[in-house]
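One protein chain omitted, others in place.
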Amino acid sequence: MTITASLHRDLGLTDDEFEQICERLGRDPSYTELAMFSVMWSEHCSYKSSRIHLKKLPTEGAHILVGPGEGAGIIEVAPGVSVAWKAESHNHPSFVEPFNGAATGVGGIVRDILSMGARPIALMDPLRFGPLDDARTRYLVDGVVHGISSYGNSIGVPTVGGEAVFEDCYAENNLVNVACLGVIEHKLMHGRAEGPGNIAILIGSSTGRDGIGGASVLASAEFDETSDEKRPSVQVGDPFSEKLLIEACLELIRDDLIVGLQDLGAGGISCPTSEMTSKAGTGMRVNIDNVHRREPGMEPFEVMISESQERMLVVVEPRHVDAVLAVCTKWEIEANAIGEIVASDRVEIISEGAVVADVPAHALAEEGPVYTRPLARPSWIDELQASPSGDTAPASLESAFMAVLSSPNVASKRWIWEQYDHMIFLGTLLGPGGDAAVIRLPGTEVRVAITCDGPGRYCYLDPYEGARLAVAEAARNVACVGATPLAITNCLNFGNPEKEDVMWQFSETIRGMSDACLRLGTPVTGGNVSFYNETKGRAIYPTPVIGMLGSVPAEAQVRGLAFPTEDEAIVLVGTTDPADFGGSEYAKVVNGTVGGRPPHLDLDKEAALIAFLAHANGSITSSHDLSGGGLCIALTESAIAGGKGFTLDAAGDHTALFSESPSRAIVTCPKNLVGDVIAIAERAGTTALTIGTVGGAELDFGAFSVPLEAAMSAFEGALPNTLSSNIQ
Amino acid sequence: MSTKVGIVVFPGSNCEQDCAKVFGEMGAEPVMVWHADDALPDVDIVVLPGGFAHGDYLRTGALARFSPIMSAVQRHAESGGLTIGICNGFQVLCEAGMLPGALRKNAGLKFLCKWVDLEVVDADSPFTSRATQGQVLRIPINHFEGNWYCEDSVLQGLQERGQILLRYADNPNGSLAAVAGIMNEDKTVFGLMPHPERACEAVLGSEDGRLILGSMIDHVSAKAGV
Amino acid sequence: MPFVATVNVMLKDGIADPQGQTIERALPALGFSGVADVRVGKRIRLAVDAADEQEAREQVQQMCERLLSNPVIESYEVTLES
Partner (left out) sequence: MPFVATVNVMLKDGIADPQGQTIERALPALGFSGVADVRVGKRIRLAVDAADEQEAREQVQQMCERLLSNPVIESYEVTLES
């Protein structure tokens, strides 16, 4: 095949990028080389639009062993005990084919964790869809959840939490983010191809024409009517092979048989062959005739960029090759030596005796284009912030409450998480349904807490404030279950970066995330950027999803949100601003408004609340943060979880009940400890006030009262009633 | 001399470590047994753990029943040794003909991971002796294919011979007669969809699983005592 | 001699079919009326090598009995092309 003038454009490369490629090579690229550059230099692999911004994030911390740039961040959560924590997006593939798109999303993040030498032990799935009254959306929800369920359950990794948010802006661009937690089992590994003479072995599934151009076409081009033609590049997941791959790789690491390993994701074989050598300052000579294939007649370029799933590349000393192959045979997965590490700095691809590509590894892996995209604060943001926040009082407090309680964003997500194995490993001390999940690491008493939060509406109203609020809520959620916030991963979902307002939203988000992470002492250990979540010119809300990791101090009690005992006092910690309605669930559901400014966040007050939740550990019996829906929803969730009603001392109006002021939580304690609890709060630098008592079968808000039973059926029924009986 | 428990690992099994941990904490001695071996080590109890043997491809348990180890498991049962199949292990035992019936997709056509209440139908067995008849056990289920079925005549026989050991209090998957766990005629092989190993620690929500796993250990010790 | 076998595996009559029932329940909502008795089964295609059709059929039937179908709940039918 020869290079036609426009070929690089078909592959998603600009004329300018094509020029740079020719410069690096000192000649025109071969077709195979062009294909390799097109995937490695795609937005998805090269972060060309986001790099200069991501550099500004705080990444340092005493307990951070590995920061951004590798398969996953590594955090030491207890002396000698380290975990890997990373989020990924699979948005576009999941919109094209929800079941397989979501399933392969899980497979991809799990291999990222595995590439660090960690055993994947928990998953979370932050999801965003359009409104549920649309049949196509219900099909997407069902397919995505089924895909995550079938893949995650089958590989034996529990899915212990996530998010499910339904907004118009996601109708044509759903978000399927997946976060994975792993624990270093034997030793920390690096994706480096050290040592000329060492052998590169490809293990796992055979290579077919899956997702040809996936990275550059599926993940990096805005949707339009033609996206139908992109469908042939759909990839099918095979959780069975993934499970065998996990066990085989961990055994290779345990027996010290490999020098380095990396997963094959977007970019296919092009990715590890260039990145592992580039990192190690070596080169690799690859004979792709040895790549085990599923289909006959594949072109070299297809082999090089195929995104067939469930594959890893391991680098092995010659003396260990046989042992490595033996382990793979035992686990019944295919393995073939495809390359040799060489002293040069080039990746050389040989097919049927001919050199089809010969490229400097660094050029592919590191020297991708870096863009300083133009950005500008859009004029519409001023109008938006000046518009009403939607805080006007309801006709009936009670019907407003029932409406918010049964809104899909607030209602129970049980319909989703009951489809996920959330118990395997016998370590799920707190599973889905609470503020954060608490996982006891296998073979230890070490407990970590994880949660994911991404308040898109706040970010739409003000990306800087929204990003700070996202980090604050995530930290608050792990603090509520008894943990100390340690570090975050993130998944940054945005529209088209070639548009000034989207790029502005992105830079503001980075600024906000940085400020919040610095103040709360939670560095960024890595993450993922997904641009082009935009259809026919309509972008999603800027949606930074924060994955917070915390550790529960050895002496501390793990705490749920359920009201545990009758007659205990309910204490509200933190102050409520009656004006905090911008982007709130109440404003959207009751007044049909998304406008004004997001709730005001004072990071010092947030830090104070987090300190309180730590210091009060011995005195309080439950805690639950206030988020979507405000105080009345938090109270109701704790009542339903505990199967006990409550009575408030004073009748609050809608501002008291629905305001979404951050830095607040409700806690319960025996009445005789109320004094201590309030004192602890004041010492920590926040305020606390007794607002009611646990007990009875009514949710008595003073102004109105609802039977616990009625609230429960509204809360539990909302999702099943709309999503019941789908086809699988 | 502690009870030796052989846990069979098929490619795609994923509850083997959980079973080993729990049996270990109960004073037994777990050993992993690879499916491709054709002999069992010297063990008193065989466990077919939960998971997705061979990816559950074709049918759950359809490929696993052909694993070389299965004929050794059969001999173990025939010679009076105890065998328990949990979830996927139950499916394998049905496919292998070591237990009657078959497991279809859940009536609700959804994977279900949740806590359920189980009624002990018969406490006079090596698998339920630590419980009492009619006792309600809280143990989680975790499956897509747990909808047990058999022909009426077979069901009758099972009822008459007291081979149905556990029933769902609130049938979550459409199983015939709400059957959650059944035993073979010789009282040596027990299969159940719920996961007793997930209910052996208070902080995880229940310790009722110990009544089932413990009954097996008791049975072995009693025999050894004789 | 190469043959291509097609095996259709269906749940036996009288055995409830949750998949079929779910589809049946979903159809009216999509505007399809007058649909009944929906049954969902498997269709397996494979290539076998055998001396003659006779032998090929026996091989495939063997596979069905022992592996491709579960006689407790399923029935099967085999068709062969060479």
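Which chain is which? They are A, B and C, in the order written, and residues in each are numbered from 1.
The working rule: a residue touches a chain if its C-beta (ideal position, glycine included) is under 8 Å from a C-beta of that chain, and two chains touch if they have at least 3 such contacts.
Predicted model only: the values in this text are computed from it and were never measured.
**Student:** With respect to the chain omitted from the figure, which of A:Gly156, A:Gly191, A:Gly208 or A:Gly427 is a touching residue?
**Tutor:** A:Gly208
**Student:** Contact with the hidden chain only, please: which subunit C residues?
**Tutor:** 4, 8-10, 20, 23-24, 26-27, 30, 32-50, 59, 62-63, 66-67
**Student:** Residues on subunit A that touch the omitted chain in the whole complex?
**Tutor:** That gives, for subunit A, the contact residues 96-97, 99-100, 205-206, 208-210, 231-232, 234-238, 240-241, 294-295, 308-309, 332, 727.
**Student:** Considering the whole complex, not just the chains shown, which residues of subunit B touch the missing one?
**Tutor:** 54-55, 57-58, 63, 66
The rule is simple: only the chains that are shown with their structure count from here on.
**Student:** Where the CA atoms of subunit A average out and where those of subunit C average out, how many Å apart are those spots?
**Tutor:** The mean C-alpha positions of subunit A and subunit C differ by 41 Å.
**Student:** I'd like to verify one number: the distance from the centre of subunit B to the centre of subunit C, where each centre is the average of its C-alpha atoms, in whole angstrom.
**Tutor:** So the centre of subunit B lies 30 Å away from the centre of subunit C.
**Student:** What is the distance in Å between the mean C-alpha positions of subunit A and subunit B?
**Tutor:** Those two chain centres are 36 Å apart.
**Student:** Give me the residue numbers in subunit A that touch at least two other chains, ranges are fine.
**Tutor:** 725-728
**Student:** So which bits of subunit C are touching at least two other chains?
**Tutor:** 19, 22 - these are the residues of subunit C that touch more than one other chain.
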